[in-house]
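Note that this complex is displayed minus one protein chain, with the remaining chains in position.
Right after this comes subunit A.
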Amino acid sequence: MTAGAGYAPAVETVAEVAATHAREADETATFPTEALAAMRRTGLLGLLVPADDGGAGGTLTDLVDVTLALGRVDMSVAMVFAMHCQQVAAITAYGGEKLRAEVLPAVARGERYLGSVTTEAGKGGHLLTAESALTHDGEMLGIDRAAPIVTGGPYADAFLITTRAPDAGSAARVDLVYADRDQLEVEVTGGWRPLGMRATHSVPMRLRGAVPQWQVVGEHGAFREIATTVFAPLAHVGWAAAWLGAAAGAYARVLRHARSEAGRRQFAPSSELVLLRLAGIRTRLDAAHALLRHTVAVVDDAPDMSASPVQLLLNTLKIRAAEESFAAAHELVELTGLRHGYLTDSPLALERTFRDLRSASLNYANDRLRLANGALSLRDPGVRLA
């Protein structure tokens, strides 16, 4: 598989499978195992693996295109895919030679779906601190990490885990460490009963085990830099694409319905109220999409990802994509009314999209990012717009 149009058939296959199982996965809050199997089979899991390592050598734009397409049919599948790609990008950019050789070709072959373990009880969602530490265990590094939310954790073949660095003087010195499932004792410590994004199956887990030194991604304490250059940008861009895809998919279903014979009777498409509402929703999608693509262009060219204008833009993307996508879903519900907007068994599935997108502002909280942007704004009195 190569990047560019080469992955289009793979995306189509995975989207079809995801669409077939989306309702059931939502109802039962279970992981989309069929969609994951299709990602493995088609090589889509290796989208961001460099061509030299057997992958598609995909770019950030490719990640956006694929995630948008998957989001249209199942937001949870899109989130799972984007977060896996975030892990791949971190290993590609910061992993040592041995780690890259061990992991990347296996990902490209569809053998490794990577889970992310960054949440931790008691740190209030702060990404850049860690309470539990790596410990010296002979030649190995010991891990004992509890995490309240691990997306797809029970189905991951390996994990990237944030921990406090060994012998660290503070919780702010954080490592990112790779661990295979068979190096760990994996315990699911609770259930997953959320309002939406139910198929992400993000359960609490405890992971215990030991890994060799070369499985630390980058130097000890490197997670802060990895977060700035890879983790946060890919999270914000990937989530924004998943959310926008979900809203765009819902909008497309409503438009098709409105143009059908039954829909025309219900909607009176010539009504100015309907036209104004449709236009308002489209404006939200176009604005979020423009911001998403512009942010990708800025990230692709940024000489220093820590510069305030770049950080501000990335946070604005996350905040705004969450708001616009949910507002679009909310307005679609209002437009279509009780039967198609609110009932679970409507083929338009707006109710599911609405629940899914309600999570967007909370998934790394918008308010936390607004606080960060306030401080970043003061760091940029020249208002250098990126």
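We adopt the following convention: contacts are C-beta pairs under 8 Å (C-beta built on N, C-alpha and C of every residue); 3 or more make two chains touch, one makes a residue touch a chain; residues count from 1.
Methods note: contacts and distances are computed from a predicted model.
For the omitted chain of this complex, the UniProt record lists the protein as "Acyl carrier protein", which is one of "ABC transporter", "Acyl carrier protein", "ATPase" or "Putative alpha-E superfamily protein".
Only one of the listed residues, A:S170, A:T189, A:T283 or A:T344, touches the absent chain: A:S170.
In the complete complex, the residue from A:T228, A:T316 or A:S346 that touches the missing chain is A:T228.
Residues of subunit A that touch the chain left out of view are 128, 168-173, 221, 224-225, 228, 304, 306-308, 371-372, 375-376, 378-382, 384.
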